[in-house]
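Just below is one structure, and these are the notes that go with it.
Yeah, one chain of the complex is gone here, protein chain that is, but the others are all in their spots.
For reference, chains read A, B and C in written order, and residue numbers begin at 1 within each chain.
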Amino acid sequence: MNGLEHATPAVIALLVAAFLLLFREFKRINKGFEHNIRRIPGVDAIEGAVGRCAEQGRAVSFTTALTDVGPVLYACLGVLRSIAKRVAQYKLKLLVPQYSPEAMAVVEDSVRDAYNEAGRSSLFDPESIMFLSSEQFAFASGYMGLLHREKPGAAFLFGSFAAESLVLSEAGQQVGARQVAASASPEQVAFFICTCDYTLIGEELFGASAYLSRDPIQVGTVAAQDRFKLIIVAIISVGVISATISNWFPELSWFKPLNLLSLGWEGK
Amino acid sequence: MILAVGAPVFLGISRAPSRMVSAERMYDVMQGVTFAPGEVAMVWLDFGPNTIAENEPQAVVIIEHLLRRRVPVVLLSQYQQSERFLTRVPQEVAQRLEREHPGQTWRYGEDWINAGYKPGAAIFIQALVSAPDVAKFLGRDVTGMPIAHFPRFAQIGGVERVKLVAEVTGLVGVFDTVVQFFQKKGYRPTLVHGCTSITIPEAYIFLDSGQLNGLLEGIAGAAWYSEVLRKHFPASDNRDLLVTNTALSAAHIMIILLIALGNLIPLLNRFKRGRHG
Amino acid sequence: MEERNQGLSGGGVRRDTRALALRVITFLGGIYFFLYFITPESIIEGTKIKSAHEAISNGFIAVSSMAIGLGVINILMAHGSKFIFLKRGWQYSAALLLGLLIMIGSTLAHWMMTRHSASQIRDVQIIGDFAARIVEDAKLGAGNERSFSPTGVPELSKRVSALESYSLRIIEKIKAEESRVIKIAQGDLATTQLIRDSEQELLGLRESVSTLSANQWNTLDATNESALAQVSQRAAKVASSYAILKRKENGTKFSSRLYDFLYDGLFNHLGASMFALLGVYIAAAAYRAFRIQTFESGLMMAAALVVMLGQISFGKVIYEDMPSIRQWLLEVPNSAAFRAIRLGAGVAGLMLAIRMWLSIESAKSGGDKK
Partner (left out) sequence: MDSAALWTSGSTLVGGIATLAIFSFLIKENGFYRFFEHLFIGIAAGLTPVLVLRDFLWPQIIDPLLGSTITHYPDGTTSERYQPLYLLYLIPIGFGLLYYTLYSRRHSWMAKLVIGFTLGASGALAIRGFFSEVIPQIVSSCKPLLVFESGGALALWESVNNALFVAILLLVLNYFFFTFGREGSLRSRSANWGRPLLMVCFGAFFGSTVMARLALLVERIQFIVRDWAVAVGSAVGIG
């Protein structure tokens, strides 16, 4: 089986496509182009949960768990910002337990921004962004304690999770919080699905964040991803059709467009 | 729970493990690879104590099979916490084999070497793949002996002579790195993988695409593999593993019952209330 | 006032230049591997890059592995102060520091020990290597030997006599050691047998070494060559059995015992137990948490049930084909769905990688605080 160490023509083509798509989208958006992003059910779930807290006057908790500074965190912040805005408008209490000091600084800024944007900067309480621990299970037990004390009406679990996911989501379930989770790692999604009211799967996190934040970079990236995936879907469809045809009519079996993908520069 | 698990362990009850097709296929794959003199197998042990329960039995059966075949094995790791297993696992396997075959010896430096922990992940692997002389590139083994000075490992040459690569890990991303970078023009090793159960569903997509040639699914996979080994090498003893696997099955039953109860009891309550109210 | 403005704007400028520097360095960090990837094999082959690639990659790893001290320093700063000033929970910090220091100490000690014996083994191997090298060089002829010496490679006879005296010295050294080890290992049959064998091999080596001086060494004729070949063969044998002996001996030393104890006694058990807690959590959650409330969770649990029953030894009792159903579920629906996830995640990863490399982060999402 042939391996890949240096790009083949097909790879170069795809790579160029990726770069072009990304920059095209950024350019369009900077020119003021508005993508209509699909309003995924997750977004409704998020807003529903916050609304419920407003009715009951209960606190809202949002954790990015083990997520460290990077694109995933920024996606989470897109969501957090819009939640924080509503929280500020409804004058609710916000709890943002933290795991990593680096992330904490970034999180605090964007929550403050959100309060300012909502015109409620006076309500912003730095204490609401609380550092628990940077040890996985110490953090988990700290989170458990926090939820049992504050009994929030909604608990949002967004970002990268590891083994502690079950501990966190179960805590929310016990205090009867409406829970919405979004996990970048598929291993943990299963636990969230059976302990949370709604779970955003994988890239839905990016989708939701782009929808809520309208941050040009995030929207642009999502749009570029969609278009690149469309290329992949096209390739697969062509491949499936050609494979079927060459099975059905063996005389046409020379027709193998997929070989182009592995074609080297020497033309073999 | 303790009881469900403890009973089989204590009484040493063991049932035949569940049939794992993937493990059977992997045996054939490992048996199918032919090694010319100078060609080696490379075994990555990338697990720490956290996943010892599943990964160590896998490492044992893989290394056991290779040592039985007298294939020279290069052990190394991308994960510092596996330090101890790199030395312990092959030693214990060798001792067991020597007990099993009096008069024969399996020795460090002849049947296997330990190149230790190699940082750099993707950067390291892609360099290893392009290196003209693997033995020279790996430098020294953990005892500080240049690997090129072990007669059976001096003649490896380019990575093409690494015929089989085994990756035993419970870490996210480590296996992916091997899949992505352990290849070059005209070369892709026969790749086998021992994964913790968590990542079984992930591994299947690589089996389907042929990027992965053999899979041990958690401890169940290791258990069935050891059964297969015993079929071919009747002297080998794997009772411990079977007991563990039986205990594990008992634990599964417990969990399933608990989930069922957890869902039924509230249902019944609601039903009762429905009648009274 | 004026000055402060100056200062502020100056600071601003410096911040901008640093941000720019960061972008540039980040780009430079990626450019090599990017170009290496996109250039076709045929072009790379022509250049020197291919031969230098190994060293360049090592350079990259060297950069990141310079961070090894950070973790230790951070711990020393955080817990060291706690311990020294006996702040709350100082005893735990003490435990942490203890673990840290013992581990570093014993692993270092163990390394030093093995390194020492490795160099001793190497000394023995050199006999064989040198003998082989003499033949090789003599064949290549004066002036273009592989061996190097600022004063030029001495002629054959000198080299052979050097080999001879060196070998005899090493042989004596090994003899002395073995007589020492045999005292330690009285009773241990395997070791005594090992030593007996290696004594035989030593005799063989000494004999073939002593034949050297009998020959004429002005040129390399067939007899000379075979004599040297014999030396290098026997030396290799001696070296390998000596290595085995050394390893046996090291295994019994205190530093190895301590090292094994720290790993097998503490580290592995602690790590395993930490994660075993998860097993308990899941057992607890099984009753409390895993409620089937939605269609989704019902569907999921059904699949989970099949998988669980398929992978345990009691599964067959419930239904004969459980394992094969599980296999099908993993191979078809699961693989298809997960491959889609993986493709999506991969594309996302690709875009993010490009963004990371070209440092495209929106200031709004805190990218500037990277």
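We take it that a contact is a pair of C-beta atoms (placed from the backbone, for glycine too) under 8 Å apart; a residue touches a chain by one contact, two chains touch by 3 or more.
If you're wondering where the values come from, they're calculated on a predicted model, not measured in any experiment.
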Any idea which chains on screen the missing one touches?
A, B, C
Out of B:P90, B:G116, B:P189 or B:G214, which is the one that touches the chain we can't see?
B:G116
Sole touch to the unshown chain from B:I200, B:L215 or B:L242: residue B:I200
Looking at the full complex, which residue from C:L140, C:A190 or C:L299 touches the chain that isn't shown here?
C:L299
When the complex is taken as a whole, what residues of chain A touch the one chain not shown?
3-4, 7, 10-11, 14-15, 35-41, 135, 141, 186-187, 189-191, 193-194, 201-204, 206-207, 210-211, 219, 222-223, 226, 229-230, 232-233, 235-240, 242-244, 246-248, 258, 261-262
Against the hidden chain, chain B presents residues 1-2, 5-6, 9-10, 50-54, 80-81, 83, 115-120, 122-123, 126, 138-140, 142, 144, 146, 170, 176-177, 179-181, 183, 196-201, 205, 208-211, 217-220, 243-244, 247-248, 251-252, 255
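What we mean here is this: only the chains that are shown with their structure count from here on.
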If you tally C-beta pairs in contact for every chain pair, which pair wins? Let me know.
B-C
Just give me the whole-number Å value for how far the CA centre of chain A lies from that of chain B.
33
Just how far, in Å, is the C-alpha centre of chain C from the one of chain A?
35
Counting only residues that touch at least 2 other chains, which ones in chain B make the list?
126, 130, 185, 202
Multi-chain touching residues of chain A, meaning two or more other chains, are 5-6, 186, 264
Contact residues on chain B for chain A in the complex?
126, 129-130, 172, 183-188, 198-199, 202, 210
Of all residues in chain B, those that touch chain C in their complex:
1, 15-22, 48-53, 81, 83-84, 88, 107-110, 119-120, 123-124, 126-127, 130-132, 137, 140, 142-146, 149, 151, 185, 197, 200-202, 204-205, 208, 217-218, 220, 245-246, 248-256, 258-259, 261-263, 266
Spell out the part of chain A that touches chain B in their complex, as residue ranges.
1-6, 185-187, 264
